[in-house]
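Note sheet for the following structure.
Only one protein chain is missing; all other protein chains are in place.
Per-chain numbering from 1; labels A and B assigned in written order.
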Amino acid sequence: MKNPALSINRLLKSYGKLRALKEISLEVNRGELFGLIGPDGAGKTSLIRILATLLLPDGGSAEVLGHDVIREYKVIRNKMGYMPGRFSLYQDLTILENLELFASIYETTVEKNYHLIKDIYAQIEPFKDRKAGQLSGGMKQKLALSCAMIHEPEILFLDEPTTGVDPVSRNEFWEMLKKLREKGITIIVSTPYMDEANLCDRVALIQDGAIMSVDTPEAVVETFPTFLYAIKSSDKYLLLQDLRDYPNVNSVFAFGEYLHYTDKRKELPEDELRQYLEEHKHRELEIKRIEPGIEDCFMAFMEKEN
Amino acid sequence: MNRFLAFVKKEFYHIFRDRRTLVILFGMPVVQILLFGYAITNEIKDARIAILDKSKDHLSVRLIEKIRSSGYFLIEDYLNQEVEIEKLFKEGTIKLVLVIDESFAQNLEKQHATNIQLLADATDPNTANTLINYATAIIRNFQAEINSGTLPLTIIPEVRMRYNPNLRSVFLFVPGLITIILMLVSAMMTSISIAREKEVGTMEVLLASPMQPGQVILAKVVPYLMLSFINAVVILIMGKFIFGVPINGSLPLLLLESILFILMALSLGILISTVTQSQQAALLISLMGLMLPTILLSGFIFPIENMPPALQVISNFIPAKWFIIIAKSIMLKGVGITYFWQETLVLVGFTILFVALSIKKFKIRLA
Partner (left out) sequence: MEEPIIYAKDLTKKFGDFTAVDAISFEINRGEIFGFLGANGAGKTTAMKMLIGLWKPTSGKASVAGFDVYREAEKIKKNIGYMSQRFSLYEDLTVVENIQFYAGIYGLTNQQIKSKTTGLIEKLGLLEVRDSRIQSLPLGWKQKLAFSVAILHDPKIVFLDEPTGGVDPITRRQFWDLIYEAAHNGITVFVTTHYMDEAEYCDRVSIMVNGRIEALDNPSTLKKQFNVDTMHEVFVKMARPQEA
């Protein structure tokens, strides 16, 4: 029997005129590390809150672990762990006090479920008497995750856990998520950072309340419709201008030290472009074909939707 | 149960770790009672008075001696004529003048009744009231002393307030103050503390947990109930030992009624918090919606019977009004529950109403 962790059917949510979710349908399997990838305002938080039984949808249905998010919200609340977008623990309580409080709320103890959070909590345990308000971003995040895990949830909802956290802590956080997945917990995580998509089993790319694509990161990348080229020269600003004026240009975006370029023709005659750019006095020119990343795909989907 | 206790413990942590909360909780009642108390009572000891004894007989001399030895009054001046009174009051040093009519002893002995006039400078109405009360008490005492004969003797003190004739009892300030402080601490602090959980986002995590709304609310109520009760006791003790405000009736009954009033205020605070999202909004509603009506319309400052009829009707919806009546009855009149069971029922009704509304309004989701 197929028993999905999440089953979402034509879910709708509006705030006045703004349609935050436009009939979203989605299925997530048990044990998956599933990413909701999209910028602010895409609808990620609304979706997670509906799934976490904190918001009522305006239409459609959703089941978490086979339970309806409206009628059976109490059952779901017992089985899920939830970490909201901003740090939502008691800043005037210490690390240990926060953890013990949440253990008590779920009628368990820190000792009993210590094995679940050991990997994460051990990193902040030396500071357990420090107040939560005085912790760094990375430490707050570890504490919040520990609190969300302390009752052995079957499914974890994490709303933008890595936003505003330094890159090092972000890496560490994803390592922790991978370990949790090995314990069989289903993890739903949202993020605005496209590069984090590659760390998920499957991802949904969300923009303007609609899902543009759902697949494994590898498969999403394979759907990229054309060849992608990375181009670099000594003056990036002029290069951008000149590429935009190039007659066969399809898209050109700044991407780190390179520009990512696609041509209207699938395969770019590199020499022709090189000649064009050299005529425009670009020096130290570099043109190479590269594999697209999730962010390239995201932008390609966005262009297609418009 | 463990869940509940852990939650109560957490509330105490919040309270004791926030200096501002602590100051409001314990500093404010003390400061308020001292302010109110001294504004009213700092001249009670050795108040300067004058006496116009037109009788100068053996009984009037005894009465004057009694007044002098009471310790409350300094007899600054003995007058000979009524016209001097006006002059003294205008100078402002004398707060009270005792006028003993002619043939004081004679009237008492023959007609078994006589008059004494007490004239007070009521520019400071509270002081005037206190002085009158003290003087009246001494006169009553004196009356009891001389009342050894077969026929009862009555001295009828005739009180005239100069400059501000309609005065009310001074001791009202303690029942009123208890009411205001309990209202403030209970309603305002709970509404702010719940609004804070919404504001910083912790409410979102609590909602996502299996914690029942009722448990969250109850756990908020318990610490504030205890602290408010301590406050009430502190005020009563200060009232009694610093300012001599009596508790003539049953103390346990007074404390029980206080708990009822605290519960009412707490449920009102919770009701406020269910309709506000931020601490600032909760504070504003508590101050504008609760404090002002409580102070202005409860009869604490302005006598209800002097209000326009429309305001008199509105005052019935101010819970504090009913508690002030109850507290006044117990503390000053010394009467029992049979005299104010109706007021008690009104408070019970308010409490049930607020709790029901809160439960109905409390959201199990974010929006």
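By definition in this document, contacts are C-beta pairs under 8 Å (C-beta built on N, C-alpha and C of every residue); 3 or more make two chains touch, one makes a residue touch a chain.
Not measured: the values here are computed from a predicted model.
When the full complex is examined, the chain removed from view is found to touch A. In the complete complex, the hidden chain is touched by one of A:Leu6, A:Ala42, A:Leu65 or A:Ala103, namely A:Ala42. Screening A:Ala210, A:Leu240 or A:Leu285 for touch with the missing chain picks out A:Leu240.
Of A:Ala122, A:Ala219, A:Ala254 or A:Ile290, it is A:Ala254 that touches the chain left out of the display.
Interface with the hidden chain, as seen from chain A, comprises residues 38-42, 136-137, 163-169, 171, 192, 194, 207, 236-237, 240, 253-257, 295, 298-299, 302-303.
In this text, only the chains that are shown with their structure count from here on.
Chain A and chain B have CA centres that are 60 Å apart. In the complex of the two chains, the chain B residues touching chain A come out as 2-3, 5-7, 10, 13-14, 17-18, 200-202, 204-211, 364-367.
Listed in rising order, the residues of chain A touching chain B in the complex are 49, 52-56, 73-74, 77-78, 80, 82, 84, 86-93, 97, 100-102, 104-107, 147.
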